[in-house]
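The other protein chains are all here in position, but one chain of the complex has been omitted.
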């Protein structure tokens, strides 16, 4: 979890690093989301925007992530900005010659107005933010650490449908123990009062005791172990993949993987009429394709586009243009 | 060959997927070529165009092809558009985590106005076209399948010089059995009446019987086996490389490779004054460098630029701007 040294946003995103969701609060989140809706509206009307005209964003990805990179790439270009993509600098170039991470950050900041950083090591984004003198750093995932724009797009997807982030009832399913997106979404919901979440996980993948204690002060938590325990009136279902790469034992992975599969039948039986079904993607079987065309399924439509719109608004606000 | 389910263009390219040459006909081809000449004229005058301003094209390449990718990249940017390049998503990212091809397409279409797809598997472009809900798919080569913009640029190169695509006489040389570009060009010529083609190939690389039968109804075909059988008054020579990767036996490859080599002497002896010499590139010895400076040799000049202009016009028409 993020260090307390990080700058708080407090409603003003200009020139701020975005390292951790913990920099935000209810007010900052809602301010951002109003701007997201604004850029989205322009986007949906097909109105080209030049909010980022003349701006250059370096996308510095120490591990490739086509999706996150493309989303930031598109976000920048949708607003008339330009990107410089640097993938795997550790394999080539100066980094492989022994250059420090700090020197690399200092070099790239000389070429641009902001750096979007993806790095496999926890804490890298904070190190980068401390190092960069002239441009803001946006964390696009630092290992087991944070991926704040992912959390924000999940929150936005809910907010957009429910017009609210308080007094919601939802379920989160899958690997609740390790799932970074689950932890972040819980943290985001904790900014707002009255939320209640049902955590659906196999025994082996339940939320850790310490995380449970931390969250339950602000979000009402219920641990459940089968789909039929989900209350019918949930506002959202947040389904996740069990990530094979997190398991040392193939056998354990097989035991817990795809314990909970959303089918058409299950959705119709246990979800409400206005429940939305979310997934951070990629999915590998935990939601069947037959569900995709259900209007409640947003994971292949508005949730993805929300990611781009959230990043558009965030970049424009950080670069002082919105 | 393409399925009959594909949308026919019938002169209207707007929002259409371009999966196969078979979607086109004489009318569509000529309509496209008029637009190609238009964008080319602007380009040659150095007039910047903003036909694609505000548009984003994802170049989704499951196998790298610097040339095709760069040609689409340049085509988009020449018209003021932007690209997002995604290469080898199967090695990194969500695809490697088990995501289906369909989910990947759905994700990327959320970020853009069109997807240019290169994929090693036959039929991928059609699958992508069926999957994408919001944006058109342009096939940039799907394995042994099609590469329609390559065929169109070859046709355009001829049309540009001959001002006509009917009643032409040409020769195609090399691997006539397997050559994708040869098959496509034959199909394109079959849209127009009165064409006659001499197929110059070693016995092992002659057109298959079934393909021969299919084409000969519309294009007059002659099989020849040595350069001195080429009639002097051909409108075009279409030379191709024998692709080593298609042969299981090194020995067979050696026997058929470079059977027909164009030298200055051969060109002067067997080609006419206005014959054009084409090659889809890369060449690996089948046309000597001494031929490059001959004004009839177009493979390193107008044929390449035609590729960019054809893709410019096509993108602009599909995106409703031309």
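The chains carry the letters A and B, assigned in the order they are written, with residues numbered from 1 in each.
The definition used in the following text is that contacts are C-beta pairs under 8 Å (C-beta built on N, C-alpha and C of every residue); 3 or more make two chains touch, one makes a residue touch a chain.
Only a predicted model underlies this, so the values are computations on that prediction, with no experimental measurement involved.
Student: Looking at the whole complex, which of A:108, A:156 or A:309 touches the chain that is not displayed?
Tutor: Counting the whole complex, the residue in contact with the absent chain is A:108.
Student: Among A:42, A:56 or A:261, which residue is in contact with the omitted chain in the full complex?
Tutor: Answer from the full complex: A:56 touches the omitted chain.
Student: Would you mind spotting which of B:10, B:66 or B:164 touches the chain that isn't drawn?
Tutor: Once the missing chain is taken into account, the touching residue is B:66.
Student: May I ask you to list the residues on chain A that touch the chain which is not drawn?
Tutor: Missing-chain contacts on chain A: residues 53-54, 56, 58, 82, 84-86, 89, 91-95, 97-100, 102-103, 106-108, 110-112.
Student: Write the list of chain B residues that the hidden chain touches.
Tutor: So the residues of chain B touching the missing chain come out as 46, 48, 63-67, 70-71, 73-74, 77-78, 85, 241, 243-244, 281-285, 289, 300-301, 304-305, 307-308.
Convention: only the chains that are shown with their structure count from here on.
Student: Report, in whole Å, the distance between the mean C-alpha point of chain A and the mean C-alpha point of chain B.
Tutor: 41
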